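What you see is the complex with one protein chain gone and the rest in place.
Up next, chain A:
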Amino acid sequence: MRSLLKVELTRLRWRRAVLVMLLGAVVAPLLIAAGVLWDTRPVSDADIARAKEDAQYSAEMSRPAYDDCVADPSGYGVTADDDPASACRDMVGYYPDSENWQDYLYRSVLNLPAQLDESASAVAAIVVILAILLGTTFVGADWASGSMSNQLLFEPRRTRVWWAKGITVALAGAVLTLLGLVVFWAVLGTGAALRDVSVPGSLWGDVAGHAGRAMILGAAAALAGFALTMFFRSTVATLGVVVVVTALSSLIVGLMPIADPIQWQPTMHALAFLQNGFDYTYWPSNCWDSDCGEEERTISMLRGSLFLGTLVLAAVAASLASFRRRDVP
């Protein structure tokens, strides 16, 4: 088994498609991190001057409405109890002397903890998709070229062959995901250090937890992609299933007569696993009013992991059984 595993790792290393995935796992996080740093770049004097000009212009534009409001407060919904000047200012957004110029910077401050549930999850999602592609194309090439039968002429124990390939893609999926997140956080961490942005002490622990869960998700995704391709014996068929599950599942589940469709969407469970729980608002069906019993619900990480684990296990079981029994062309 060890020699088979080594062979599969070598095969993986030699595959050009895998190198493309690795490149994607570096470039995509780099671009996202660069985008975050750009959006939070320090404010220059010119930026401040332009923001003050914009604020001044806006104040001039809203001045007529403000004057109307002060002249006839009730027409603007201002009650007699309110101070007309203050209430009208808020009502029409009239801020003279550019006092709200910061609103016109359109720039947030670099906040690393906030990136955990935002950009880091986006990075994780991208590298997990790359991991699925890796698992799929790795073995899809074996089926497309027909070399699977050649391999079985040297090792006819199919269960061993399946697991050697499966372990290989799972390891590669985990490494791919880790690589993407390391690149992302390295760029953001460096940016924060250069800007003297303070970082909470607990951040890197949270990042490690997030990255660890992402690695598991990446490994499971690669394994699932591999298992499906071993089942369908076609990269295209697997990619079709992946598109349906990731992109169309919300539509499909939404059309089914299920009370709370979000509870059955794989992508939501992936988010719950990745972010240590996922909160959403549940509206009962056929409810279009604002007050008909909507409630906050949570998909816990445990539920997310059980849901996804069941899907992956089902794919693995079907794939293994199929590979062991079916004729190999």
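Everything below uses one rule, namely that a contact is a pair of C-beta atoms (placed from the backbone, for glycine too) under 8 Å apart; a residue touches a chain by one contact, two chains touch by 3 or more; residues count from 1.
Heads up, the rule we're going with is that contacts and distances are computed from a predicted model.
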Omitted chain (choose from "2-oxoglutarate ferredoxin oxidoreductase subunit beta", "ABC transporter ATP-binding protein", "Thiosulfate oxidation carrier complex protein SoxZ" or "Nitrite reductase large subunit NirB") - UniProt protein name: "ABC transporter ATP-binding protein"
Touch criterion as defined above, residue of A:Ser74, A:Ser108 or A:Asn150 at the omitted chain: A:Asn150
Footprint left on chain A by the chain that the document does not show: 3-4, 6-7, 10-11, 14-16, 141-142, 145-147, 149-157, 325, 327-328
